[in-house]
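Of the protein chains in this complex, one is absent; all others appear in place.
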Amino acid sequence: MPVRLSRHTLRRRVNFYEVDQAAIVHFSCYYRYMEEAEHAFWRAAGLALTDAGTLGFPRVSSAFEYHAPLRFDDEFDAELQIAAIGRSSLRYTCRMTRDGTPIATGTMTIVCVEIGPPMRAVPLPRAILERIEVVS
Amino acid sequence: MPVRLSRHTLRRRVNFYEVDQAAIVHFSCYYRYMEEAEHAFWRAAGLALTDAGTLGFPRVSSAFEYHAPLRFDDEFDAELQIAAIGRSSLRYTCRMTRDGTPIATGTMTIVCVEIGPPMRAVPLPRAILERIEVVS
Amino acid sequence: MPVRLSRHTLRRRVNFYEVDQAAIVHFSCYYRYMEEAEHAFWRAAGLALTDAGTLGFPRVSSAFEYHAPLRFDDEFDAELQIAAIGRSSLRYTCRMTRDGTPIATGTMTIVCVEIGPPMRAVPLPRAILERIEVVS
Partner (left out) sequence: MPVRLSRHTLRRRVNFYEVDQAAIVHFSCYYRYMEEAEHAFWRAAGLALTDAGTLGFPRVSSAFEYHAPLRFDDEFDAELQIAAIGRSSLRYTCRMTRDGTPIATGTMTIVCVEIGPPMRAVPLPRAILERIEVVS
């Protein structure tokens, strides 16, 4: 029986082009970091959401709270967790830290759809459900 | 007595490089659109947050709910509103529509700080407060 | 007989998220500005390269020389010109100026292909050729 994954951590370094004129990472980049952690999670789970045939997984919401800034060349960790599993949707949380210091906390909800048009929400496929579980 | 501004609408066209391989605008770009609307708001109010001496305005939170996708070359409106004014902070909402169709709804909170280090929250300056009011 | 277009100018303002910690526009953004000017050119010519059925137009080369920096909120012009028309390829030049001051000069070559796989270069379609001419 395969192991179910509930969390995965991506280590990442801040690129120069992600930093704004206040010398801190632009707030929009955290969403890209969360997405990188999301894809790393699925890779670790042995799956790829981009390889699901007629199914797509658009985002329905995303959010971040920012606790402390990141600067150029900083190394940080982005830990993605499965926060909730619904019939058609998944909710992630993402905790970003630098040497243990809280940097930012994000969430993102995706929904499983038949790629349309029109898009139509459908149940999450078994191939996904049997690889993941909500973080405890 | 100067008019106080509570909302401003930016009209914008989707650029090719903002669209992902699902042929829709990447979810992170909405935060950049919201920031463009924010700067357009302040320009309309006769101010620039980037020109406030030793004060800075980092984001403490941001969020979006996505209702319908945008595609390459779509024209859309991003209406920024002042949702709340605190002692040291401001909260915006941003309603994005395409020909009246709801596309996405965002929020963003910024805090006024003395640029450090360390950063320290301080009251919003009068020059800002006398130009804005909460949307009714 | 339709007018043939050889140049088109896009007016644009620098966004905050395009500026790096040296407080100047990141050098990679000029390629995105050139692409915006390219799409504005085709729109002005009554065409869209993204709407050409089984044909695609990948870039085979791009380049910029940087003369002076752009800063946040600067307004600038990006003039795109048709520099050369080949059997399967087009070469653009893009002159960027701010109030007449030279900012940067770019070039970009695209090739017309049948979208594969494999991609295969094919002659530029008549619908495109009869709308454009090399700048004189």
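Read from first to last, the chains carry the letters A, B and C; within each, the first residue is number 1.
Criterion: a residue touches a chain if its C-beta (ideal position, glycine included) is under 8 Å from a C-beta of that chain, and two chains touch if they have at least 3 such contacts.
Remember, it's a predicted structure, so these values are computed and weren't measured experimentally.
> Which parts of subunit B face the unshown chain closely enough to count as touching?
16-17, 19-23, 26, 28, 72
> Can you list where subunit A touches the absent chain?
15-17, 32, 35-36, 39, 43, 48, 50, 72-73
> Please identify, in ascending order, the residues of subunit C that touch the omitted chain?
Subunit C touches the missing chain through residues 21-22, 24, 27-29, 31-32, 35, 50, 56, 58-66, 69.
Keep this in mind: only the chains that are shown with their structure count from here on.
> Enter the angle, 0 to 180° in steps of 5, of the rotation superposing CA atoms of subunit B on those of subunit C.
Superposing subunit B on subunit C takes a rotation of 180 degrees, nearest 5.
> Centroid from C-alpha atoms only, then distance subunit A to subunit B, rounded to Å. What do you get?
24
> For subunit B versus subunit C, what separation do you get between their C-alpha means, in angstrom?
About 29 Å separates the centre of subunit B from that of subunit C.
> What is the distance, in whole Å, between the centres of subunit A and subunit C, each centre taken as the mean of its C-alpha atoms?
34
> Which parts of subunit A, given as residue numbers and ranges, touch two or more other chains?
21-22, 28
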